[in-house]
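Every protein chain of the complex appears in place save one, which is left out.
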Amino acid sequence: MINKIGVSAAEAVADIGDGASVMIGGFGEAGSPIELIHALVDRGVRNLTVISNNTGSGRVGLAALIANGQVAKMICSYPRSANSLVFPELYRAGKIALELVPQGTLAERIRAGGAGIPAFYTATAVGTQLGEGKEVRSFAGRDYVMERGLRADFALVRADRADRYGNLAYTKTARNFGPIMCMAARTAIVQVRQVVEPGGIDPEAVVTPGIFVQRVVEVASPQQESLLVKEGRVYP
Amino acid sequence: MINKIGVSAAEAVADIGDGASVMIGGFGEAGSPIELIHALVDRGVRNLTVISNNTGSGRVGLAALIANGQVAKMICSYPRSANSLVFPELYRAGKIALELVPQGTLAERIRAGGAGIPAFYTATAVGTQLGEGKEVRSFAGRDYVMERGLRADFALVRADRADRYGNLAYTKTARNFGPIMCMAARTAIVQVRQVVEPGGIDPEAVVTPGIFVQRVVEVASPQQESLLVKEGRVYP
Amino acid sequence: MTATTNGEWTRHDMARLAARDIHDGAYVNLGIGIPELVAQCVPAGQEVIFHTENGLLGVGPSPVPGSEDPELINAGKKPVTAISGAAYFHHADSFAMIRGGHLDVSVLGAMQVSATGDLANWSTGEPDAIPAVGGAMDLVAGVKRVVVLMEHTTKSGDPKIVARCSYPLTGIRVVDRIYTNLAVIDVTAEGLVARELAPGVTFENLQAKTGAPLIDGRDHRS
Partner (left out) sequence: MTATTNGEWTRHDMARLAARDIHDGAYVNLGIGIPELVAQCVPAGQEVIFHTENGLLGVGPSPVPGSEDPELINAGKKPVTAISGAAYFHHADSFAMIRGGHLDVSVLGAMQVSATGDLANWSTGEPDAIPAVGGAMDLVAGVKRVVVLMEHTTKSGDPKIVARCSYPLTGIRVVDRIYTNLAVIDVTAEGLVARELAPGVTFENLQAKTGAPLIDGRDHRS
């Protein structure tokens, strides 16, 4: 019987090793899989390449992973935000690399990686610093840059509900990068608020079909990043 | 107030002119917008380029449009099926052009067109007749062909429910090409079984957001193509 | 249109002017900052659908204090609500709307706009700045009409409308119209055309505060 559920957060990330590439879902705290990230902090593996839209807040979640010196390189669109302290400090000190990607190009690169598309063309960033060094090609009189599909060894994603097949439903704007990161990772690890029986998610409303999900961890009451930041919490 | 509903099938297709490109949803009869197609047959416009996975059955729906001499060119993956009589006859007589596209490449070209991607690479069809004449490029040691995004002037699609914003929900495997054709057409015209109030489709379960839909026609009891074919019906 | 005591437009005036120019039924993405005010200024009887690139079409008003939902936010990561008839989707679908030309208007803030509509709004280019681009480059490349809402000059009085941008570009020839506290200016093939001036502003005064030649277009408003 197929059953992708039942592992703990620690077990789910146990084979993420030094040098792995890891996509981490979330747009700010919405959809950020904080318990899975903390399990990765606990593992202490280093030299990670992390693909995530932001770089976290305060000293918890993704920011804690970065603060712990585990991330060698960030691929993201917006590494700066109100409570983003850790990344700027390490970046200015030359201790972390940054590949800055326009947000829509980042999303499409991830979707392409998951869909078996090695490269595509987009008008985004043509003529800008972020288009420099990229192949430019004209279609129907307009210039486009070539962008490459992006895959990763692992994805850490937060969804709302899952069944044992790994079918997922999300909540509101916490959906964001989750579905495409599940597609693009060789091993997609998902924390959900609730496990349901097969059929418990309407098959018309499944957002991520189970084929894209390898492991599901139930975290009934996930921590809320912004509250932890407000309280000044530091992980671990 | 935004209201995309309320036109008849005839009104909805009234600006489709000679030489237009028209995407038509459906995989076989599942999702085929038969009432919208018949309205287009009634208009009698000619020299159409039709993008659709198949070429219809019997002498109704898409097959009627072809039989009526209105289609100059078909772009499709599978123009042959059990009750497909019209297309083979015209094709052998040299009266209709065919661009044969692998089904997944067809779907991805349509999705790319809708997503503003002018071209992408795929391994599908490399080294085959359908890859001939296409640019081949190697990424990470594997060959891929370059395929172009596909757009159209109009899309005719069938869905299950719509609200006045044009948000759509579909039924089972009748979803197929509908969502991506709505994305790729300048004017997407959708027939639905039922109009619902805004919010009547769970915002988490909207499959096609209204931004991709321009006109909605309510057809509460659509005709079933296979029954018409079985009865030997001919449209008009 | 109200104005400040010095005859310049307030930020709300600018937002109202921008909202006035958005057609009924339009799909609109609002950038962070002054552009956010546009949502409150849609003329009565019109309906505009607001898109936020983090996956929501049909952004509603700000939530009542205490009812914020951390999983329902906008691109600025502020809590929002959703209208009845909203739709959620993932990031690739959201940017398919942007890149595919499905959005009618993108309203953005800016650091500089050039005489030919180049936009700079993502980086000062300073060596120790943390570069962050978000969705700005996608929006200007994909949305049908790009308009800028910004103060006419920097805090130190330097023009933000310039012959050539000195800051790193967000996009080339992308801006269609600029709304400032002093004027409404179109970017046209002929050059920058001042369409409307705030009540206390003269054309000469406007030109003096602008780093590129302006055409007085007040007689032939588009």
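Order of writing sets the labels: A, B and C. Residues in every chain begin at 1.
One rule holds for everything that comes next: contacts are C-beta pairs under 8 Å (C-beta built on N, C-alpha and C of every residue); 3 or more make two chains touch, one makes a residue touch a chain.
Fair warning: this is a prediction, and the values are worked out from it, not measured in the lab.
**Student:** Considering the entire complex, write down the shown chains that touch the omitted one.
**Tutor:** Touched by the chain not displayed, across the whole complex: A, B.
**Student:** Quick one: say which of B:4, B:59 or B:111 touches the chain that got left out.
**Tutor:** Looking across B:4, B:59 or B:111, the contact with the absent chain belongs to B:111.
**Student:** Can you tell me which of B:21, B:49, B:70 or B:176 touches the chain that was removed from the display?
**Tutor:** Going through B:21, B:49, B:70 or B:176 one by one, B:176 is the residue touching the chain not shown.
**Student:** Which is it among A:114, A:127 or A:178 that touches the chain not included here?
**Tutor:** Only one of A:114, A:127 or A:178 touches the chain omitted from view, namely A:114.
**Student:** Under the stated touch rule, tell me which residues of subunit A contact the chain that is not displayed.
**Tutor:** 1-2, 111, 113-117, 163-165, 167, 183, 197-199, 203-204, 206, 209-212
**Student:** Name, in rising order, the residues on subunit B that touch the hidden chain in the full complex.
**Tutor:** Missing-chain contacts on subunit B: residues 27-31, 53, 77-82, 87-88, 91-92, 98, 100-105, 107-108, 110-111, 122-130, 170-180, 207, 224, 226.
The rule is simple: only the chains that are shown with their structure count from here on.
**Student:** Provide the C-alpha centroid distance between subunit B and subunit C, rounded to the nearest whole angstrom.
**Tutor:** Roughly 36 Å, centre to centre.
**Student:** Which positions in subunit B touch two or more other chains at once?
**Tutor:** 115-117, 204
**Student:** Would you pick out the residues of subunit C that each touch at least 2 other chains?
**Tutor:** Residues 82, 88-89, 92, 95, 98-99, 142 of subunit C touch two or more partner chains.
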